[in-house]
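One chain of protein is taken out of this complex; the other chains stay put.
Going by the order they are written in, the chains are A and B; count residues from 1 in each one.
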Amino acid sequence: MNGRHFASAASLLALCGCSYAPLTYMRTYGPAADPITSLGWGLTIVCSIVVVVITMLVLIATLRARATRGSMAAIAISRSSNGLLWIYIGTGLSSLVLLGLLIWTMITLAAVADSPKAPSLTIEIRAHQWWWEARYIDPIAADTFVTANELHIPVGTAVRLRLIGDDVIHSFWIPALAGKTDVIPGQTNAAWIEATTAGLYRGQCTEYCGLQHAHMSEAVIAESDAQFQQWRTLQLSDAASPESATSLQGQQVFLSHCAACHTVRGTDAGGILGPDLTHLMGRRTIAAGTLPNNLDSLTRWIANAQAIKPGCQMPAVELSHEDLVAVVAYVQTLD
Amino acid sequence: MVTTRRNSPRASLAATGLFIGIAVALCGCKQGRQSSAPNQAQTLPPEGALNSLPLGALAGGARLGVPDNIANPLAGNDEAIAAGHQLFMEMNCAGCHGYDAKGGMGPNLTDKYWRYGGMPSSIYNSIYAGRPQGMPAWGKALPPQDIWRLVTFIQSLGGTVSATYYQVGLEGDHDISSVAPEVPHSLGDAYLPAGVAAVTGSGERLSAPTTSPSQSP
Partner (left out) sequence: MNCSVAARLAMALFLSQLYVPQAFAASDSTVPAASLAPLTALQSTSASTAPNDPAGEWHMQAHDYANTRYSTLDQINLSNVGRLRVAWTFSDGAMYGHEGAPLVVGSMMYVVAPFPDVAYALDLSKPGSPIKWSFAPDPSPIAIGKACCDAVIRGWAYAKGKLIYNLLDDHTVAVDVKTGKQIWRTKMGNVENGETMTMAPFVVGDKVFVGNSGGELGKIGWLAALDVDTGKELWRAYSAGSDQLVKIGPDFKPYYDWLKGKDLGISTWPADMWRTAGGAVWGWISYDPDLNLLYYGTSNPSPRVPVQRPGLNLWSSSMFARDPDTGAAKWAYSFTPHDQWDYDGVNENVLLDLTIGGRRRKVLVQFNRNAYAYTIDRETGEVLVAAPFAYQTWSSGFDMKSATAIVRPDKEPKPNIKTTDVCPPDIGGKDWQPSAFSPKTGLLYAGIFNICMDVTDHRQSYISGTPYDGMEMTRQAGPGKHWGEFMAWDPVNGRKVWAIEETFMTMSGALATAGDLVFYGTVDGWFRAVNDRTGKVLWSQKLGSGIIAAPMTYQGPDGRQYVAVYAGVGGGAMVSKAMPGFPPRGSTLYVFSLDGDSVSTGLEMPTTEGGSTSTQNDNSQTGR
């Protein structure tokens, strides 16, 4: 029975690598997290060995005790000095191992504290209930833009993150890239990430922040430098003007119903309470990872956001069917 | 070799049924969670930008957000006051009416003078449909609950008047305590139907005036 449990545990661990576990931190892909993972594995192995060794010793001691038959008087009471030796060896080895682990931990902490190379990209992340605002900072003011929930970064580039809470304490966590950093109102926390491989890295808010804490996920998409520049140029551009009659009507609906809370650059919509929607269609999900970004979800979300994410800041807007179709058509032009 | 316990077919079916049942029950709950604000099936201001109804209520034209005499469903609700205060700042109301709501580009919201009426329903309609001297129309941008939250916040500032025409008729558009003491305040009560008490907008029962002088804003 023991063997079977052990075998299943081991095979589950082995399966980790190939199963879809987007929030796994057992395999990481960047220098902000790799040292931690190595340390984690190292600690696991050392601790496993220690557990095995101690178990073996306990078993041996138990079995040896069982092997002794006869009366209580036959059991020796006094011990030879070999017993103390066990303690000396045990304590000494443990101390050495613990010291080694301590040094390893310190080295790891130093390695992940700050990026070894100067970050060439700074993103200011402001956590709201329940979505992430991301502002890409640039020395040239005009190259500063705002997006939401999905960050794109170039592969192999260290990215400085400035984390500020807008309302309550949240926590920013991309498990495959870095450890958790709390996002606190009134305080700017600094963190950094770097992705060594291109790919999609999902994240999650990891500090309970209210009703929809579970529906507050972020994502980091690491891509080649050329792709990143392409994405960045797109983000800096204004929204394209809608062309079809329905989407033009939808723009009017948007401006009167949505503009007080949302920004679409290039139009009169300048609200900052909700995410910037200028290039919404380039994102994989909407509502901070709650729904996939497709026509059906968009329609359901705009029709009644409270039904999907109750308590969120987006009110249930009362739109006629015609207006709903029009505004969804407009939103779909926001590439 | 890994040995796993297979789930019995019966158990998995029961689990699926349970999930479906919960989902259906939740759908039912969703219906009940509609806003409890008064009926808003009125004509909205015409399409266009936020202030597309520059002249406010059209004479004899579109019906306003709520009928007169409606009481504020959120009156006195502390959470609504706080939410209304936050909306007051986020929707730039503070920019025109002042962060203390004592006026600036727009009128003072804490005093007893109301250009377009100080009843909760008038204030609702002012916010909903806009007004001629530059008050934008928020009926499309803000859902009814949010407008009531704003009304609740404004009511908490102390300047608004009673919820119904009847009370306004008794009091006038001013604080009843500023009326000369000789006027018998119970006069109004005498004309109420039996068993009905006169109630102010904030829920208090009308009573004899206090002797404190009216405060200056």
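Quick notes
Here is the rule we use: a residue touches a chain if its C-beta (ideal position, glycine included) is under 8 Å from a C-beta of that chain, and two chains touch if they have at least 3 such contacts.
Just so you know, these numbers come straight off a predicted model, no measurement behind them.
Taking the complete complex into account, A:C261 is the one of A:A32, A:V112 or A:C261 that touches the chain left out. Note on the undisplayed chain: of the listed residues A:Y29, A:W132, A:F145 or A:Y330, the one touching it is A:F145. Per the touch definition above, the residue from A:V46, A:V97 or A:L236 contacting the chain not shown is A:L236. Touching residues on subunit B toward the chain that is not drawn are 49-52, 54-55, 89-96, 99, 105-106, 131-136, 141. Residues touching the missing chain, restricted to subunit A, are 137, 140-146, 186, 235-236, 238, 259-261, 263, 265-266, 268, 270-273 (touch as defined at the top).
Everything that follows uses one rule, which is that only the chains that are shown with their structure count from here on.
Subunit A and subunit B have centres, each the mean of its CA atoms, that are 40 Å apart. Listed in rising order, the residues of subunit A touching subunit B in the complex are 4, 7-8, 11, 249, 252-253, 255-261, 268, 273, 306-307, 310, 315-318.
Residue ranges on subunit B touching subunit A, taken from their complex, read 1-4, 30, 33, 35, 40, 47-50, 52, 90-91, 138, 140-143, 145-146.
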